[in-house]
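Apart from one protein chain that is not included, each protein chain of the complex appears where it belongs.
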Amino acid sequence: MPSNTNSSPENGANAIQLSITEQPIDYNALTESVRSNLCGAVVLFLGTVREVTGDKKTSSLEYEAYEEMALIELRRLIETAMQKWPVKKVSITHRVGYLDLGEIAIGIAISTPHRKEGFEAAQYLMSQIKETVPIWKKENWTDGSTDWVHPEK
Amino acid sequence: MPSNTNSSPENGANAIQLSITEQPIDYNALTESVRSNLCGAVVLFLGTVREVTGDKKTSSLEYEAYEEMALIELRRLIETAMQKWPVKKVSITHRVGYLDLGEIAIGIAISTPHRKEGFEAAQYLMSQIKETVPIWKKENWTDGSTDWVHPEK
Amino acid sequence: MSDPIQITVLCFAGLKEKIGTSKFSFSLPVNSSCANFKQRLVTAHPEAKVYSSHLLVARNGSYLNDSDIINNQDELACFPPVSGG
Partner (left out) sequence: MSDPIQITVLCFAGLKEKIGTSKFSFSLPVNSSCANFKQRLVTAHPEAKVYSSHLLVARNGSYLNDSDIINNQDELACFPPVSGG
């Protein structure tokens, strides 16, 4: 396929871009991939590695994914979001492996005609991702201990 | 002052960055400017020039600012947001002059310890900006007519 | 009766286009309120009437209320409802 997929930005086939990667997340590419003349709003969310949680300090994080299912589940969540809000394009990348402080664990970019629905859909996707997408986080604390993180419920 | 202000990213003096510019908005720089090891969340919002509004089509937009007051008012809104939410850093750029379809009129980047407060603060800032910051938008429609936009109230 | 006060008016956006200038001097009776100012501005510039009930007025970067008193030598920024973002 010789054509550059970026040359047809309104093409529905490009509406969803998903990846799970060991490489640092290029949020510029993520944001650019959702821009559209049909949209007045782009919302980008980055989840980054925070140093302090309560009275503990993180030295690094480790993420593991069941990649095959994670991609299926992400697509399912996006399709649900697209039924609830007039979302035009969504790009989501989740990083796996070791992450240092400040690095980006997840990037989600979304474009919508107006801002309200963009914020709502981005928040919906983030909260659903944390509920159902099979990816796990392990904290490596500065005191040498490690914890697989369990959601506070 | 020979030191690069970016070299001390946790410095409170860099917590707020504002600009009004005729140049295209570099949202990558905007996002990067708010990243912090103290934060687990970065929210970037871009307001872009949408082609279609109702049954009219935009050919271009023109923004005018009362720049001096706009910067004062933006800072005031951010300080209010920082009292409501644990916002660490905010960078906002608004473009003025002629904008083509798809170009970015406003970029706002914000970092917070957790995502909920980041989304809330970004939404608050955007809705307040549209209420009180002295910047005006003129629509140049494809039919040759022009309109100064008035908020729907 | 006191002499009128002199102020400077800055206009923006649609108001500037209607009036045809972005900065001009304007006279007001002493103790005029912001509401009095807006009324007199529209009387002097009827082409701005379309904005009359929605005009915003600011002094030194802060919005004025209708009851705020205008002082001699004030520089007042005057404009339609904002629409940035």
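Quick notes
First chain written, first letter: the chains are A, B and C, and each begins at residue 1.
As a convention for this text, contacts are C-beta pairs under 8 Å (C-beta built on N, C-alpha and C of every residue); 3 or more make two chains touch, one makes a residue touch a chain.
Predicted model only: the values in this text are computed from it and were never measured.
Seen in the complete assembly, the chain not on display touches A.
Note that of A:Lys57, A:Lys116 or A:Lys130, the residue touching the chain absent from this view is A:Lys130. The omitted chain makes contact with chain A at the following residues, 47, 63-66, 68-70, 72-73, 94, 105-106, 126, 129-138, 148-151, 153.
Please note the rule applied: only the chains that are shown with their structure count from here on.
Between chain A and chain B the centroid-to-centroid distance comes to 22 Å (mean Cα coordinates, whole Å).
A separation of 49 Å divides the Cα centre of chain A from that of chain C.
If you average the CA atoms of chain B and of chain C, the two centres end up 27 Å from each other. Within chain A, not a single residue touches two or more of the remaining chains. Within chain C, contacts with two or more other chains are made by no residue at all.
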